[in-house]
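Complex shown without one protein chain; remaining protein chains in place.
This part shows chain A:
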Amino acid sequence: MALPTFPLETTTPAQAALRDEVRAFLAEALSDLPARERARSWTGFDAGFSRNLGERGWLGMTLPKEYGGHDRSAVDRHIVVEELLAAGAPVAAHWIADRQSAPLILRHGTEEQRRTILPRIAAGTCFFGIGMSEANSGSDLASARTRAEKTADGYVLNGTKLWTTYAHKAHYMIVFCRTGQAESRYGGFSQVLVDMSLPGISVSPVLDIAGEHHFNEVSFDNVLLPPDALLGKEGDGWAQVMSELAFERSGPDRFLSSFVLVDELLRCHKRMPGAAETSDLGRMVARLMVLRQMSLSVAGRLARGEQPVLAAAIVKDLGALFEQDVPEIARRVLRENASDPEYAAVFRRILLAAPSFSLRGGTREILRGIIARGLGLR
C-alpha cells in the first residue's frame, strides 16, 4: 500500500537552543499583547514585528546566504514557526512571503528576481499576496480566467483574484494566470510576479464573518508587466502552483491556529476538574502531541530535499480537524465558566475563524482527493 512514511525527527542541542532563544524573545516582545490579539494567530499584522524577526535572522531561514538568507534547514525554520504560532505572534505581514513566495522565487525565479526580492523577504520588509482563487475558480483552480497577454514590451494582465489575504498591504502578488492556449486542462498557465504599485490594480476589501478585513478582491485592468515579470517558465504554471501549495500545506500553521484558545482554556479550567471534561482535555492533548511529531516529520523530509505532498495533505487534514475541534472542546469543558472576559474574546475569535481552517490552502474535500490519489484510487 502507498501510505506515506513519517520518520521521527530528533532535536539537536543547537535546535533546542534555537527554540529557547525564540521563546525568550517572544516572552519579552509579546508581554503587552493581550490573548485576544494573540488569538489572531497568523492573521495578526505587525510590520514592525516582522522587521524585528528579520533582524534576528528568523525569516528566510532556508534561503542561501547569497540571497540574504541563513542557509538553515527546514527543521530549524519549523521550530521558529512553531514558537511564533504557539505564542500567538503577529506574523501576517511576512507570512506568505516567508512560507511560500520565497521558496517559489528561489526555485523558479530569475537571478535578478532572486537578488532583488529574496533579501527583502529575509529582512521582513517585503510582503506577498497569493494570487490563486477567483470568483469562479475556488477548488477548481484550473478554471482560472485571469490572463496575461504577451506583447512586444512584456505582458498585459487582466482579471480579478479573490480571497487575497493582506493584498492591501502586499508589495507583490504572484498571480496564477493564463498565458497561452490550453492544449490540455492544466496547460497554458503561468505565474507572474506583480508589483502591487503598478497602475491598473485595484484592491477592495472583503470582510469575513467576524467583520474583519484581511481578505480582498484584486482587479487587474490592463496592467502592463515587464517581460521579466514571468516567474519560471511560460506554460509551467500548473506544476509550479502545485509545488507552491505543498509549502502552503505542510507547516505548523495547519494545526496551531487555535493554540491560544488551548492555553486560555487550561488557564481558566485549572481549578475545576471533572471526569467528562478531563477526558476531553486529555484527548485534545494527545492529538496535539501526535500532530506535532507528524508535522515535524514532514519538515524533516523537506529538509532532506523530498517533496512530501501526500504526507503534507494528511497532516493538514488532521490538523484542520483538530483546530476546529478546539472551540467545541472548550465549550464542553468550560460550560458556564466562560465569564472571564479575555477567555470569552479569545473564544469568539477562534470560533468565528474556525470555518476557514478546512478551506484555506485546499479544502478538506480537495485534500482527501489528493490522499485518495496517493492511495492509487484515482
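Everything below uses one rule, namely that a residue touches a chain if its C-beta (ideal position, glycine included) is under 8 Å from a C-beta of that chain, and two chains touch if they have at least 3 such contacts; residues count from 1.
By our rule, contacts and distances are computed from a predicted model.
With one chain of the assembly withheld, which option in "RNA polymerase sigma factor", "ABC transporter permease", "Acyl-CoA dehydrogenase-like protein" or "Cytochrome C nitrite reductase pentaheme subunit" matches that chain's UniProt protein name?
Answer from the UniProt record of the missing subunit chain: "Acyl-CoA dehydrogenase-like protein".
May I ask which residue of A:187, A:235 or A:369 touches the chain that does not appear here?
Candidates A:187, A:235 or A:369; residue touching the omitted chain: A:369.
Would you indicate which residue among A:94, A:161 or A:269 is in contact with the undisplayed chain?
Hidden-chain contact among the options goes to A:269.
Would you write out the residues of chain A that touch the absent chain, in ascending order?
For chain A, the residues touching the absent chain are 1, 3-4, 6-13, 16, 19, 23, 82, 86-87, 259, 262-263, 266-267, 269-270, 273, 275, 277-283, 285-294, 296-297, 311, 314, 317-318, 365, 367-369, 371-372, 374-378.
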